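Here the complex is missing one protein chain, while the rest keep their positions.
Naming follows writing order (A, B and C), and every chain is counted from residue 1.
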Amino acid sequence: MNLPDISKTELLRLYESLTRIRLFEERIVDLYHEQEMKTPVHLCIGQEAVAVGVCSQLEREDYIFSTHRSHGHCIAKGMQLRSIAAELYGMDSGCARGRGGSMHLVDPDCGIPGSTAIVGGSVPLAVGAALSAKMQGNGRIAVAFFGDGATEEGSFHESLNFAALHKLPVIFICENNFYATNSHIKARQPAGRIASKGAGYGVPSHTADGNSLGVVYEFAAKAIKLARDGGGPTLLEFETYRWKSHVGPASDFQTGCRSESELLKWKERCPNKLYRTDILKAGMISSEELDTIDKMIKSEIDDSFEFVRTCKQPDINTLLDYVC
Amino acid sequence: MNLPDISKTELLRLYESLTRIRLFEERIVDLYHEQEMKTPVHLCIGQEAVAVGVCSQLEREDYIFSTHRSHGHCIAKGMQLRSIAAELYGMDSGCARGRGGSMHLVDPDCGIPGSTAIVGGSVPLAVGAALSAKMQGNGRIAVAFFGDGATEEGSFHESLNFAALHKLPVIFICENNFYATNSHIKARQPAGRIASKGAGYGVPSHTADGNSLGVVYEFAAKAIKLARDGGGPTLLEFETYRWKSHVGPASDFQTGCRSESELLKWKERCPNKLYRTDILKAGMISSEELDTIDKMIKSEIDDSFEFVRTCKQPDINTLLDYVC
Amino acid sequence: MPWTEIQAASGNTAKKTAGQVGGVRDLSYRDAIREALDQALSQDPGVFLIGEGIDDYGGVFGSIIGLAQTYGSSRVMDMPLAENGLTGICAGAAMTGMRPVLIHMRVDFLPMSMDQIINHVAKWSYMTGGAVKVPLTIRAIIGRGWGSAAQHSQSLQALFAHIPGLNVVMPATPYDAKGMLLAAIAGTTPTLVLEHRWLYDQVCAVPEEPYLIEAGSGVIRRSGSDVTMVGISYMVGELMLAAEELEQSGISAEVIDLRSVSPIDEQIIVDSVRKTGRLLVADTGWKRCGISAEVAAIASERAFDALRAPVCRICTADCPTPASPVLEQAFYPNVAGIVAAVREMM
Partner (left out) sequence: MPWTEIQAASGNTAKKTAGQVGGVRDLSYRDAIREALDQALSQDPGVFLIGEGIDDYGGVFGSIIGLAQTYGSSRVMDMPLAENGLTGICAGAAMTGMRPVLIHMRVDFLPMSMDQIINHVAKWSYMTGGAVKVPLTIRAIIGRGWGSAAQHSQSLQALFAHIPGLNVVMPATPYDAKGMLLAAIAGTTPTLVLEHRWLYDQVCAVPEEPYLIEAGSGVIRRSGSDVTMVGISYMVGELMLAAEELEQSGISAEVIDLRSVSPIDEQIIVDSVRKTGRLLVADTGWKRCGISAEVAAIASERAFDALRAPVCRICTADCPTPASPVLEQAFYPNVAGIVAAVREMM
């Protein structure tokens, strides 16, 4: 058992966040076939613990930068589901006014200056936000979320070097789900090297279980403290797994790109189920309490998609707005 | 004393190569003020041992890729001084027919597919040549020469990863002269990290004295053997120092960008002088023999610059030739 | 329904031009590319394909399906996500005897490798006085629709056409796709082959045996006398549809498929404009300093006296691609817009 040493309220807040991400994305799966959500969705089902373990410990003002697979990070950081749902449907009330879609979630009020669909792009942007925080002396920190594939891009290396050189308050969170689209990490990198790259810059680095919220929480806590105390960046590689295909609501093992048995093995280590089991085992929380949360989240999700029906598409006369 | 374990003839060949580079570049220094050599020269005086220690052990068919500071590498790899000198003067008989100038020396017959003035550019090109050699099974290896500054570019990281993944026959030779233009490495990288980057890719890596030809020779020999035997890449960081300013024939300590005392300290460890002393000490070679070589090189250099006077500028009607 | 399937469903349709005669079959754009690559791989051991995840079941939208199985992973290679480095690596291989075909699923990833393309690949031959060539082919696919949005739908041909030392071709038909790809691989000039995703299901007659179509020649897809409509890639089909509609109202439009945006076939433009006196240019990309600007400039330099009306440019709107479907529709030019523009010209 691996629970963070925090209050019951806090433990429940984490449960709520995990559940919100999972159920929101499952709702996308349910609705996608209607072909009304005309945006490529990269679901993070199976990877929720990383988003929650990290973001739940950040202040609202702290920055995160995410990727094409950003729903989880943004929800965990506190974005309203309504503004995400509306964006998925390209509505003018979406977080990016329908201009961005799934891959470009944004909410500056929640410390989310944006998400990028270019692999590796989120990494230097987060370093820049950390530089900004340091220069302004506002005590904020920045987090870059990215995948195993992104660690192959030069921008990752350039970012680590600069962050280490200036001891910037930034945390590099790599969600190693072992695949980039359908390409296994073995076809792209020498084995087991992601965290070992930190040494090349003098950046403390660890590989850990990304499906255990407790583990993620603990490593993130240390990294956050280090960053806030002026100790500079940390690189954390969390091993995890995505359940759905790279993009879209389907599963993909049928195509032969990976085996069902691999998927099933990881499903047994479902981060949400593991956490639920752990907090129940810990004894101070009842399954009824959790069911109540589930119900609350469901109605929150219902509300967000109902909200979409009240939204308007952008006016085509505004096509050229916001260019700069 | 640090001498490679090779025959007298071989030892003399190394001496010859060191001397050829030094005297050729000193001649550039002498002539540059005439303003006839209208090309930016990045001299490697002070760094000769790296070029010679590595290139002297390569076959003619092996590939090297160099940078803006390429004279030494190309001479050590066997290029004719005439074709270099003519290129410096922009002549049609130059190695690049006057189109390239100092920063783009080339000689495919010597295994030099070219040099690039874009920092970091030589690194992936060399990896590509190694991939080519491996695919063709021709037993060749490739060497990338680059500076400390180049290790900050993303291309360095991307290249190491790919070379390690495919165990390509390529050697990464970093000449760490502690400066990129006038910027000290401390302002650009966390201290002492260049060779430590290799671990991030499982690439054997070493830092060594780049002013000792014997040391360079020994590390290069191991790396070359490993590459030829299918053992994959090696990263070698050789610490050395450039005596002249970043570009041009002058010295630069007067400007305050670095101290004269630092320069003088390194000048005492002149790679050519050290080697000369070592081989004389070893006893089988007399200083008369070395003086004879010096004289021979001098006349070779005289010849190359006299040759230039017989060369023609490119015909302006050929401006659009060779574009593709 | 994966993103990519839906995109494929929305393409316009080209007319089939022949049936199964004498080694000539109807082939889709996707299959024509596949056949070209298959033939190149089998004929020349120096050819290899490389790209991110290209050996997976999708096979780059079907365009190389099965080739990984046939030729093995050393000839059809997966690669790390490192576009600039890999472009340099392919360039280095091309300089030393190989003929790599580097494949990007989206044009939008090319900016990552601009340094190697612009500063190295395009300049190497010139910079070495012709001593070393870089026979590198880069395939990249233009995305469109289903909220691809700003970073997954760019059509950046102008950036590359601007740079001397590269060929940039944009085949609009399966026949051209095969021939231009084979010519790119066989030649010594580094070549960028830009394919529009919405062309992949188009079908036309394609000869079985290998053939080469060199960069630099356009082709007249439809003869006409009242207006010259120059287009590239996916826009050629749109122009054909517009031409049919214009015919209804008695306007005879000539449609030129440029095929190659660098070099550009200036003569075919000039000759046509001299005949029709009017010019419309339709691009898949942006207007400012784009292909349409170049074509317009060529006409006003070399067919000035023949021009009887202002040149008209049909391009995507002056903004990044929006995600919203309604904005997407407003962003892209369409047949109705082309028809209206020509009517205005008459």
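Going forward, a residue touches a chain if its C-beta (ideal position, glycine included) is under 8 Å from a C-beta of that chain, and two chains touch if they have at least 3 such contacts.
Note that this is a predicted model, so its numbers are computed, not measured.
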item: Visible chains that the absent chain touches, using the contact criterion stated earlier; value: A, B, C
item: Options B:D107, B:E153, B:E175 or B:D209, residue touching the unrepresented chain; value: B:E153
item: Options C:A149, C:L192, C:A253 or C:V326, residue touching the unrepresented chain; value: C:A149
item: Listed residues A:I118, A:C257 or A:I297, member touching the removed chain; value: A:I118
item: Touch with the omitted chain, as defined above, among B:S66, B:S102 or B:N272; value: B:S102
item: Residues of subunit A (touch criterion as defined above) contacting the omitted chain; value: 63, 65, 94-100, 104, 106-108, 113-114, 116, 118, 121, 123-133, 135-136, 142, 154-155, 157-159, 161-162, 165, 321-324
item: Absent chain, residues of subunit C that touch it; value: 84, 108, 111-112, 114-115, 117-119, 122-123, 126-127, 149-151, 154, 156, 158-159, 161-165, 261-262, 264, 285-286, 288-294, 296-297, 299-302, 304-305, 307, 309-313, 318-320, 322
item: Touching residues on subunit B - with respect to the absent chain; value: 32-33, 35, 38-40, 87, 90-92, 96, 98-104, 116-120, 149-150, 152-154, 180-183, 187-189, 245, 247-248, 250, 255-257, 313-314, 316, 318-320, 323
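In the analysis below, only the chains that are shown with their structure count from here on.
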item: Chain whose average C-alpha position is farthest from subunit A's own; value: B
item: Chain centre separation in whole Å, for subunit C relative to subunit A (CA means); value: 36
item: Centre-of-Cα separation between subunit C and subunit B, whole angstrom; value: 41
item: Mean-CA-position distance for subunit B and subunit A (Å); value: 46
item: Residues within subunit A bordering two or more other chains; value: 152-154, 188-189
item: Shared-contact residues (touching 2 or more other chains) in subunit C; value: 79-80, 82, 84-85
